[in-house]
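Other chains of the complex are left out, but the ones given are in their true place.
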Amino acid sequence: MKMAILATGGTFDKEYDEIGGALYFKKTHLQEMLSMGRCRLAVRIQVVMMKDSLEMTGTDRRRILDACRACEEPRIVITHGTDTMVETARFLEGNVPGKTVVLTGAMIPYTFGSSDGLFNLGSALSFAQVLPEGVFVAMNGRFFPAGRVRKDRRRGIFVKSPDKTTGTE
Amino acid sequence: MKMAILATGGTFDKEYDEIGGALYFKKTHLQEMLSMGRCRLAVRIQVVMMKDSLEMTGTDRRRILDACRACEEPRIVITHGTDTMVETARFLEGNVPGKTVVLTGAMIPYTFGSSDGLFNLGSALSFAQVLPEGVFVAMNGRFFPAGRVRKDRRRGIFVKSPDKTTGTE
């Protein structure tokens, strides 16, 4: 099964700049993470952008949507900052017909050793293989349909939200 | 969704004994790994045994089967040594009605830093949530039905095997 991973940045791929003492983006660690996981899926990695998700604009989300539509692979994982992952998921929802799209990210940069990134990547790639057409968020070992998830910023976890249409849970 | 993880040992949970210079089992690292992955699933961890899978006997497999049947949770992940994971999967197949059972393991101990364990655990927990009733192996980012998988020992990866009944791939 052919799959694509679209990298957009986020904590996932941040690194520590030892000269300036701040976090920054250098390159994606996805290939290294797939090797660590001994992943043998036919995965194509595409860097769409390298952004902190708090700085993502409507134009950026449009580029992500275009990248999803342009993918030949019917199953797509998007790595994304957690702060606005839900917004991007909702932006994509209903607009990528015929494909399964799973967004994931990390609370701790992969390079920091104690990251949840490898767990989340394994999780997202797995969900993407078996979930039906649609847009999902995979975090904390769980999956959520795009319209039924929010980030609890205080606790740093993703939780189910009431259905945006009907208001029922 | 309630899930169970049954630990049986394997490379996954091996540690390096710095006095004797050999690998051994001390305790399972599953709780630590779930914390690292910021996992928020309702998971119960049960240590069934702590064995190198090359030393597993028919009696051991019977105990694993009994543990699966005794689980109240309908979705089960089993951590297992990779050398005989396929044998155990086949032993369980067809004998755990109404449940989804996913076996996983690691090529490198979790404590060694470069382990595939965290990736595999994220993957197995995800597959276990969405795959139908049956017994599966989750390794290398992929899932395989119990009867359609073998370990390629030379390359250290799991590959699809011909259907054991019909001989077709």
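As written, the chains take the letters A and B, and residue 1 is the first residue of each chain.
We adopt the following convention: a contact is a pair of C-beta atoms (placed from the backbone, for glycine too) under 8 Å apart; a residue touches a chain by one contact, two chains touch by 3 or more.
As the structure is a computational prediction, the values presented were derived from the model and not from experiment.
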Checklist entry - Quick one: 2 copies here, how many in the whole complex? => result 4
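Keep this in mind: only the chains that are shown with their structure count from here on.
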Checklist entry - Rounded to the nearest 5 degrees, what is the angle of the rotation relating the C-alpha atoms of chain A to those of chain B? => result 180
Checklist entry - In angstrom, rounded to a whole number, how far apart do the mean CA points of chain A and chain B lie? => result 26
Item to check | chain A contact footprint on chain B (complex, rising order) | outcome: 33-34, 36-41, 43, 107, 113-116, 118-127, 129-131, 138-143, 156-158
